[in-house]
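Handing you a structure now.
With one protein chain withheld, the remaining protein chains of the complex are depicted in position.
Which chain is which? They are A, B and C, in the order written, and residues in each are numbered from 1.
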């Protein structure tokens, strides 16, 4: 298995950066679920490149064609399949990428694993472009979750060390996220954009962190152990290129605090059981407790930079200096925000489909 | 799926804390692999409770009985099955746990999900005790990996904010980890033990972080996207109770550094391709690059504390004050060290079994 | 994967014929389902050996111990685990089975696959004894299905060419199956018993066929293509040793009849849609149509016979004459009847757990 995810859904992401098309198949979706294709397109546009100053100027439409699984706007029970045509197909000489792997990219490991048969052009199957079909699948799951009252939202929480505020982890308000640059605080946006602009000017790049929240998830979703919400989210989140860390709820504070401060006391609020704090990030024993699910994802700086870097020529076996041509995104964090939402939506929808929650109640 | 892990192995962990036995089945292991049962026992002893001052004094032998899959010391091709009998079986009244859930535990979510049918005694299937069968499976995988020259080691990197040194990420030396208290630095050990002792005295608990390294893993292991090393390790690591974060290689630094500093340049060392730094944590595009795999796991403070906590009675619907009786481990981080190693061993062995690395080489 | 079955359930069967114990784990079962252990034991007794004249006289109790997953008679959400201790553990010299494989057994293929590391004693993991844990899992699923009004029953339809009547495929009556020898017709029973007795007297064995029916299954269960009822039943049925064929509904007649006679016309019966005939065996497009599911399973003659047979010595590379000592079951078909029921119950329960049937209705 590799590019296939899901216990109940079976999602396969296919394609190479410069192949004829990229796309996805998603099997296991019940019939009768509506898909608003315009809304889906707006979601996809959030990850499209070239939308603003601090991103790469190349503009590219990601218009999916739905080949299967939708009839008259509703899922029909057949696997959903969708493709996006690549307009930039294998032009130019990419053999150099095979010979002289780019630091921080999968060029070298692909060469070793696939023995030179990999499609190296534009990073091939390892390209960030493959997050577009992930967003098709996730955008649909997001719509289906919304129908159940479950909402997923994310914002940039760090870029190049510049912090945004966190969501209120007891009550994340997605409407506070700015539309043009997905942060909560305008000051943070300014500092982050400056950092990106500076990195570009220097032929360098910057990384960051995305905070994601899930609201409206009822208690009881998730399975014990390896089927817990954290495990399922983690598997898919780490499938996004460039992710280096993932923390839930209180996260890093776990290594510093005491049990008496880290535990979330149970309280009653208008007759409903809630927790007073949310260091658990909405999850206890892998299962949702009814509080917002909160997690943060660390994204490394774009590995493609204009600055000279050191590499090795696989053919000559000599160290060489590498200069990567072309214009690159000095920071992919803003475009990764919908990707994180998509991944979360797929993980949660998959868990809900296979939910083993009992509908019986024991008399005590 | 819940307590089942693996794409090629099929590992199922079963049992409840106070049921007749806990155990595991592991299907998919090839025949002819030796298992040194004494070495396995020594590995299991590393997570056993009651071995020292700063842990709970309750001493409990975790002696597995192998029911299937081993003949004359070698795997025989049948699924491996092993059990550990519980000596503390359902005594006492645990209905209180169902009525009045402990903060930070799965009592509440289990009640919601299983409708009161869960085995609440001692936390049931959510008990940390279930990491013992994980260690049986992982201890075996660790032996099989060692036969291939792949070694896995871990140490405590933080307890209650007290830092140990990190492994040298270019060359982790497992022999430097102290035997009685698994850290690299004696000073760190002293500070950590003090913190644990203090927490116990206060009826409180502390959390921490474990750093794990994998050496000898050849380049080319791991699959793209959701089958990447990070994805597969993350799914199983988050199956360990109390884990709140997970970072690979440079980890958190990703959100602060530039591409030019975070990228690992390729170099030649005695004719072998290596990277000069290891912010990638040995993984590019989900696939090993031949450098040590490095990751760190955050563990929350033990949720069972002697201090009074606030909870809610599910039967009366009123807020109540909860006092948890008994002696608890004020810090489970030391005992979790072999569990993290076990989880990593299972993930890596599973990936190696299903490795799609080609044995062909394209002429360029 | 090998000894693991299920898309939603994860059932693993473990053990070797002469190992310490055989057993099973079954993950994915919801909490709150009752298990009547006495009823389960009666079900298991139906496959136990030594119960009558025409079977082997060796008597052996198959008393499972439930290690996990049941609390106070109800499933608790943890994986179910159960073992049966082997009383006949590895005594005697079974190296001969490795050197001189028995025709019709897996001795030779196990030797090739496992390189001599297999547990050859009593057939090891390939022994028919491993159907006992399958019956534990299946016996439980059968009880849970009964609670939903879904009943599964089977009878011997052929032994050594002697036919029983078929079930009425529009209305199978399980009460007509005789208790001591599971056939519908007394005449058939007599002829079959004679054939078995004769085979034993000659040091030979006979095979046969089992017909199984599932009633009360509502329309809409089953998935298209590889997740269809036939596909799911077939995978598990062919996991039973000695099965050589499997047919659904009209079965073999498909190759002889015309569409106009093989198609089942839709009719109304008291306002309910049914089919007039049931050549479909209750399944159209892999999905139940509300009619009884009907299938027949062919079982080969027991390969262990007293008669001399020809084999080859793997060590000397010479042809040898093989005489199998001990008393063997001259016909396993009667004991396989509950095994077939168990397998069907597991397949159907697994499908129901993951059923993607929509709860929406489109206005046409």
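Note that a contact is a pair of C-beta atoms (placed from the backbone, for glycine too) under 8 Å apart; a residue touches a chain by one contact, two chains touch by 3 or more.
Owing to the predicted nature of the structure, the values given are computational and were not obtained by experimental measurement.
Considering the whole complex, the residue from B:22, B:44 or B:78 that touches the absent chain is B:78.
Checked against the full complex, the one of A:124, A:139, A:228 or A:292 touching the unshown chain is A:124.
Only one of C:64, C:122 or C:249 touches the absent chain when the whole complex is considered: C:249.
Although one chain is not displayed, subunit C still touches it through residues 1-5, 7, 13, 95, 98-99, 101, 103-106, 108-110, 112-117, 125-126, 130, 158-161, 199, 202, 204-209, 219-220, 222-228, 230-232, 234-239, 241-252, 254-260, 262-268, 271, 273, 275-276, 279-281, 283-290, 298-305, 307, 309-312, 314-315, 317-319, 354, 356-364. Contact residues of subunit B toward the unshown chain are 8, 28-32, 74, 77-78, 224, 353-354, 356-362.
The chain not displayed touches subunit A at residues 1-4, 10, 12-16, 19-23, 25, 27-28, 31-32, 65-69, 71, 74-81, 83, 110, 113-115, 117-119, 124-125.
Keep this in mind: only the chains that are shown with their structure count from here on.
The pairing of subunit A with subunit B is characterised as same-residue: of all residue numbers used at this interface, over half are used by both copies. The two chains most heavily joined by C-beta contacts are A-B. Centre-to-centre separation of subunit A and subunit B, using mean CA positions: 25 Å.
Looking at subunit C, one finds that residues 8, 28, 31-32, 74, 77-78 touch two or more other chains.
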